[in-house]
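What you see is the complex with one protein chain gone and the rest in place.
Labels A, B and C are assigned to the chains in the order they are written; within every chain, residues are numbered from 1.
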Amino acid sequence: MSEPLDELYREIIMDHYHSPRGAKKLDNPDISNEGKNPSCGDEIEVALKVGDKTIDDVSVACKGCAISVASGSMLAEAIKGKSLEEVKKIASTVREMLKGNQVELSEEMGDLEVLRSVNKFPVRVKCALLSWTTLIDCLESLENEKKTKTSTTE
Amino acid sequence: MSEPLDELYREIIMDHYHSPRGAKKLDNPDISNEGKNPSCGDEIEVALKVGDKTIDDVSVACKGCAISVASGSMLAEAIKGKSLEEVKKIASTVREMLKGNQVELSEEMGDLEVLRSVNKFPVRVKCALLSWTTLIDCLESLENEKKTKTSTTE
Amino acid sequence: MDGIIQPIIVEGNKIDPNIIRRDFPILNRQINGHRLVYLDNAATTQKPSSVINAMDEYYRFHNANVHRGLHTLAEEATTAYESTRAKIAEFIGGVKPSEIIYTRGTTESINLVAQSWGRANVGPHDRIVITQMEHHANLVPWLMLAKRAHAELEYIPINAEGYLNLDNIDTIINGNTKIVAVTQMSNVLGTINPVDRIIDRAHKVGAVVLVDGAQAVPHLPVNVKSLDADFYVFSAHKMLGPTGLGVLYGKERLLEEMEPIEFGGEMISRVQFDSAEWNILPYKFEAGTPHIAGAYGFGPALDYLTKLGMEAIRNHEIELTSYALEKLHELKYVKIFGPLDENQRGGVISFKVKDIHPHDLATVLDSYGIAVRAGHHCAQPLTNLLGEISTTRASLYIYNNKDDVDELVKGLIEARRYFGRV
Partner (left out) sequence: MDGIIQPIIVEGNKIDPNIIRRDFPILNRQINGHRLVYLDNAATTQKPSSVINAMDEYYRFHNANVHRGLHTLAEEATTAYESTRAKIAEFIGGVKPSEIIYTRGTTESINLVAQSWGRANVGPHDRIVITQMEHHANLVPWLMLAKRAHAELEYIPINAEGYLNLDNIDTIINGNTKIVAVTQMSNVLGTINPVDRIIDRAHKVGAVVLVDGAQAVPHLPVNVKSLDADFYVFSAHKMLGPTGLGVLYGKERLLEEMEPIEFGGEMISRVQFDSAEWNILPYKFEAGTPHIAGAYGFGPALDYLTKLGMEAIRNHEIELTSYALEKLHELKYVKIFGPLDENQRGGVISFKVKDIHPHDLATVLDSYGIAVRAGHHCAQPLTNLLGEISTTRASLYIYNNKDDVDELVKGLIEARRYFGRV
């Protein structure tokens, strides 16, 4: 097997691919969003249970390639139990990293570092991005909802 | 002046251009047809007075370039007084000649030979052709008219 | 081998891809440390030097706008532009050059017919018939026309082997049918369709037929006259030619009746502030400055194919397709979609490898220099009908040889070793 390929399909990626975390769909999510890559037909659904400012549970349903599945699985692992603020930061950091921008991952985001190797495979970037942009959409919807609520209860 | 140009704008062509024959429009033509070259905007009208199987008179109204005017003028000169059969033959021979096909002109068509030099200027061929194709349209209309007449009187 | 003149056509009237390969500069490229094995020919083909050089020469020596110019360059450009048109007319069976309309590609050709002929001739309760194996280019324009005209869109179904099922063709193509649009060769399954039978039936009920030849003209001998197709469309880039150029052939009678859908320079015969008249065929449908360099490049592409001979090309592809199907069939984890009889299909082979997503497969193959396509191949309804979201597609052409197929098979074995450990 050629080397760059091994860098893309690291063991940790393959592990997530073969046993994805958060794959079981949440029953009553507080928010969920669909994402799709039109050129390949792949689709994903990210669903969140949101407690008092934390992500209590998360599911990522994805019938996609190894990269999109692993990326979604790592997403589920990385954000579960984290505060909304933290999750927002993680999501935008990963997005920047996948887009090839210079960003440092904090220590606790360490595992996500492996996704950086996707940069060497530009056509696969959108596979890795799909779950993260869908998550960002979820977070934005949540915020807008809250804003609306605030403005109506006042 | 460069040589090929002199070959195109022969004295005889320039003479026809400066004093075109048949330029005065016929009053009551038996048939007339308009031709135009859309890309340049030039237009021409060929009108015929047809006697007993001969072209009694002809006018060629043309606001065009030297080549189209001269070609039209030579047409007027060449066909006046000729039988319909002869004119048909002359017109199709000239058309073939202008299109670059190998044709021999009969002795009495001698003057028209100068038009052959247009072949060296392919973009100008359509200028020289315009009056002749318009004439051919006239002849065809004449014939169809006759056919129709024949078929209705029978 | 230098110095020895080898024949391009070998025994059994087949082309020899190894001689042909020398004419294609890109085949010398290294991809990820491997020689390029280009198996994405259904998407676009590579170009021989003669095609590349022709466009180069156009820009270096002859560049000018066509038709409207009286200077030497303009005349040279116009002559070449029109002589390619005549070559196209000859190539598809000797139709009139004025029946050949230049477009940007197959997609634009079909849209032109759907918009011009379609809107004028298809109304409520009328029927449009296409097949389940159409490319989006020959599906969405008809779907939109049907919606706009309140007409019916009917599909000729496919069977399990990937052939059209024509059992009910007489009820599908019924008296209400105004137009039938069908691909001559599927860009997913490789199936070669019996368009002659469909045309026969359509003409019986007075419908016209558009044949999508994007995958057929590059690979098969095509004669639109003996087919009696009313419209025939294809793209230059899929047959050794440049990007940005396509063809709409239409029968003169139909084209004469049709209204232009794009307006501007060149397509008019007279314009006033309050009126416009149209130019003669084919210019009526060619508004604005066309892709002149493209026509320069397409001429030598047609010459190249003509020199090889479409029969010899077809024979080569039958042989190579048969070899590829056989080799792929030996891999138990590979599932092939589409017909298995190489005489009824072209060299487009879609398949899936158990437990490997087509994207991952394409990436693994690319790491070996093997270019295939993964996705729905612009035929999403068909792909879904096959029960898939995406498939992998390898497609062959004149410069592909058995080595290429062997490389593909090796790549699949490697990919399987890598991904198969579930």
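Basically, a residue touches a chain if its C-beta (ideal position, glycine included) is under 8 Å from a C-beta of that chain, and two chains touch if they have at least 3 such contacts.
All values derive from a computational prediction rather than experimental measurement.
Asks: Among the chains present in the display, which ones are touched by the chain that isn't there?
Replies: Taken over the complete structure, the missing chain's partners among displayed chains are A, B, C.
Asks: Of C:Glu11, C:Asp274 or C:Glu330, which one is in contact with the hidden chain?
Replies: With C:Glu11, C:Asp274 or C:Glu330 as choices, the missing chain is touched by C:Asp274.
Asks: Looking beyond the chains shown, say which of C:Val205, C:Leu331, C:Ala371 or C:Ile413 touches the absent one.
Replies: C:Ala371
Asks: Could I get the residues of chain B that touch the absent chain, sorted low to high?
Replies: 1-2, 4-5, 8-9, 18, 39-43, 63-68, 121, 123-124, 127
Asks: To test your reading of the contact rule: which positions on chain C touch the chain that is missing from view?
Replies: 25-26, 29, 31-32, 36, 38, 40, 43-44, 46-47, 51-52, 55-56, 59-65, 68-74, 104-108, 110-111, 114-115, 132, 135-137, 139-141, 143-144, 153, 155, 235, 237, 242-245, 261-266, 268, 270-276, 287-294, 359, 362-363, 365-366, 370-375, 377-378, 380-381, 384
Asks: Can you list where chain A touches the absent chain?
Replies: Listed in rising order, the touching residues are 36, 38-39, 122-124.
Heads up, the rule we're going with is that only the chains that are shown with their structure count from here on.
Asks: Measuring centre to centre with CA averages, how many angstrom lie between chain A and chain B?
Replies: Their C-alpha centroids are separated by 78 Å.
Asks: Need the CA-centroid distance for the pair chain A / chain C, whole Å please.
Replies: From the centre of chain A to the centre of chain C is 39 Å.
Asks: Going by the contact rule already set, what residues in chain B reach two or more other chains?
Replies: If we look for residues of chain B contacting two or more partner chains, we find none.
Asks: What are the residue numbers in chain C that touch two or more other chains?
Replies: Residues: none.
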